[in-house]
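Missing here is one protein chain; the remaining ones are kept as they sit in the complex.
So that you can tell them apart, the chains are marked A and B in the order they are listed, and the count of residues begins at 1 in each.
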Amino acid sequence: MKIWDVRTVLGWTVGLLAAATIALGAQAQEPIKLGVFLSATGGAAFLGDPEKKTIELYVEKINADGGLLGRQVQLTIYDDGTKAKEALTFVKRLIDQDKVDLIIGGTTTGNTMAVINEVEQAGLPFISLAGASVIIDPVKKWVFKTPHTDRLAVQKIFTDMKARGLTKIGLLAGSGGFDKSCAGNARALMESEGVEILADETHGAGDTDMTPQLTKIKNTEGVQAFLYCGFGAPTSIVAKNYKQLGITIPHYQTHGSASVRFIKGADGAAEGVRLPAAALLVVDSLPDSHPQKAIASAYKAAYEDGYKEPISTFGGHAYDALFLAAEAIKRAGSLDKEAVRSEIEKTNGFIGVDGIFTMSPDDHLGLDNDSFVMVEVHDGGWKLQE
Amino acid sequence: MRALLAPRTGGLLALAIVIALLPAVLPNNFYFNVAILVGLNAIVCVGLNLLIGYAGQISLGHAGFFGLGAYASALLTGSYGWPSLAALVVGAAAVGALAFLLARPILKLKGHYLAMGTLGMGVIISIVLNQEAGLTGGPDGMPVPAFEVWGWTAYGERTWYWIVGGTLLVTTWLALNLIESPIGRALRAIHGSEIAAEVIGVKTERFKTLVFVISAVLASVGGSMFAHYSGFITPSEAEFFHSIAFVTMVVLGGMASIFGSILGAAILTVLPQFLAVLHDYETLVLGAVMMSVMIFLPKGLLPSLAELLRRRSL
Partner (left out) sequence: MSSQFLQFLISGITVGATYALVGLGFSIVYNSSQVINFAQGEFVMIGGMATVFLMAAGAPMPLAIALAVLLAVVIGFALGKFAIEPARGAPVVSIIIITIGASIFLRGAAMLVWDRNLHHMPAFSGSDPIDIGGAALLPQSVWVVGGMVIIVAALQVFFSHARIGKAMLATAFNPLAAQLVGISTRGMLLLSFALAAGIGAIAGILIAPITLTYAGVGIMLGLKGFSAAIVGGLGNPMGAVAGGLVVGIAEAMTAGYISSAYKDAVAFLIILAVLLIRPSGLFGRRESERV
């Protein structure tokens, strides 16, 4: 099966390329080249995989509807395997070899930060799909992002905790960029928000057992709630270990856990975990008047119909990035890099899955806390909290 | 004239010609990027081959030295504002000193125990780089300033191509000379049989240490150059699989063949770039290539090829 599969795939590729060339020949103009690099495998696969599927699905839809500016969108996707070094290699390749007009990607904060220098030097618009606030703060000329920042998440969580009378917390964070940035924001916001961190623990990349750290938090006097800053596989493990140790204080995680894979991986232990997430996650419980309702329902239907698996907010970040870019290209009326960049910056009131984006030269995200909702894991699904 | 035709001078000349002419056929910066990575890997592999191929000592931890060199440059220039060249030299000297200290206990080990010892050393270096996030930025890595000497900044693929190409040429020349020197003969004696070498009066420990230090210093220099060229480094430079990649390049090209190491570095650097296109199969094919070359060409590519040519011409 091995060799033959490779050959068949090669055969198909060549055939498709030939077909594509003929199809393109019929088109008068060059295609729009969209470069994408994602972590479809490796530690952040549960974020990168739905992102990849979303982009593939919608680029196909855009092309079926006649493309952008009457031109087809040619998609080049690379999988960086959640390795910053690979991400950088692929971005160089997208810029130098594939000569793309625009880049979307960077599933993790680490992989995004690794390529920022390269993108800034080359000077082409880049929309990141990663969470941490360091990506856009300070503002970089060519760099934008769509997910809510960890800072917004921490604020939302602290507000929710205080409403429940919880002010003394234990904190656990992983060692990735998002994890560190999130924990840093928690420490920075602690005083102004009136929350106290009594236990502050970390775990390493690829750890499969967090019971030692959780045991320490469990045995810290006076802890009223627990916050985990992290994403991907460890989120499930933390929830499992938490239950195993019989810890009962309220458990909070961030939007880094906003995927059913978190719930499934935790094997029932995720029940009761609270996290802030885009409204997409609980779209069915939203009132019809909610501004995201229509667009989020349409996305959910298209994705779940196309891939037969539940949506996650990560795919939503990719959806927003793709359409933010598409709108900007339409407004710019060309692929001139500076024109597209400044049009993205002028995004005003764009209704996306993540919220309503209004960017400015000082704000390359353009979301506020209102578009975040608190959800709780309930019966293996998400339940909207008021 | 005669010296020019000697195999090693001839080989060196051929290498110089290839390096000089290659830019004419490289279509864009992406290919220059791959060529630079080939050169950097080759520098490390030439050093590593002295250790593995000539002295017969395995190391599954050389990426640790590569990573240390890279981080020494990144930290000294980025966080402490040192001149690039000074950082590179001090980094290489520090790595050399570390290798010297480790050499005695580690090189006492043999076979699989030596493999495990060097592996452990590399893994520990990689864990330190990952965990000292305050200093190194942790698993997400850190940016590195451009390489600057006396007000001149090395930037861009084409500039780096010549820097790396030149360094590779010098490294190869040094390695070839070392092999032909009395030290080289002593090394080969150690490879044959250490005890026998000892009996005829070769100070095996001293020579093994020397080669270990040389190979570590070359790895460190390669790491420093990589850091400046790439502008961004992560602890994955030091990880176990990177060590394995270096060893595979050496063995694939041919142990005890300096030019083989360059060939091995070229093949194993270019291959993943091709495989990236069929990324679902990338890991599978890479593993299959490693296995089948070792099974069918146990001596490595260049020596096997040379043997084939010799047989043909007879």
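Please note the rule applied: a residue touches a chain if its C-beta (ideal position, glycine included) is under 8 Å from a C-beta of that chain, and two chains touch if they have at least 3 such contacts.
None of these values were measured; they are calculated from a predicted model.
Student: Out of B:19, B:87, B:123 or B:216, which residue would touch the omitted chain in the full complex?
Tutor: B:123
Student: Check each of B:27, B:81, B:111 or B:151 against the chain that is not shown and name the one that touches it.
Tutor: From the options B:27, B:81, B:111 or B:151, the contact with the absent chain belongs to B:111.
Student: Which is it among A:185, A:213, A:292 or A:347 that touches the chain not included here?
Tutor: The single option touching the absent chain is A:213.
Student: Could you pull out which residues of chain A are in touch with the chain that's been left out?
Tutor: Residues 40-42, 45-46, 49, 175, 201-204, 206-209, 211-213, 215-216, 219, 233, 236-237, 240, 243-246, 261, 264-269 of chain A touch the chain absent from view.
Student: Which chain B residues touch the hidden chain?
Tutor: Its contact residues with the unshown chain are 52, 58, 60, 105, 108-113, 115-117, 119-121, 123-124, 127-128, 131, 193-196, 240, 244, 247-248, 251, 255, 280-291, 294-295, 298.
The rule we apply is simple: only the chains that are shown with their structure count from here on.
Student: So, what's the distance in Å between the C-alpha centres of chain B and chain A?
Tutor: Roughly 37 Å separates the two chain centres.
Student: Under the definition above, what is the set of chain B residues touching chain A in their complex?
Tutor: Those in contact with chain A are residues 28-31, 33, 130-131, 133, 138-141, 143, 157, 230-234, 236-237, 276, 278-281, 284-285, 288.
Student: Which chain A residues qualify as touching chain B in the complex?
Tutor: Within the complex, chain A contacts chain B at residues 2, 5-6, 9-10, 13, 78-79, 83-85, 88-90, 92-93, 96-97, 108-111, 113-115, 117-118, 175-177, 180, 204-205.
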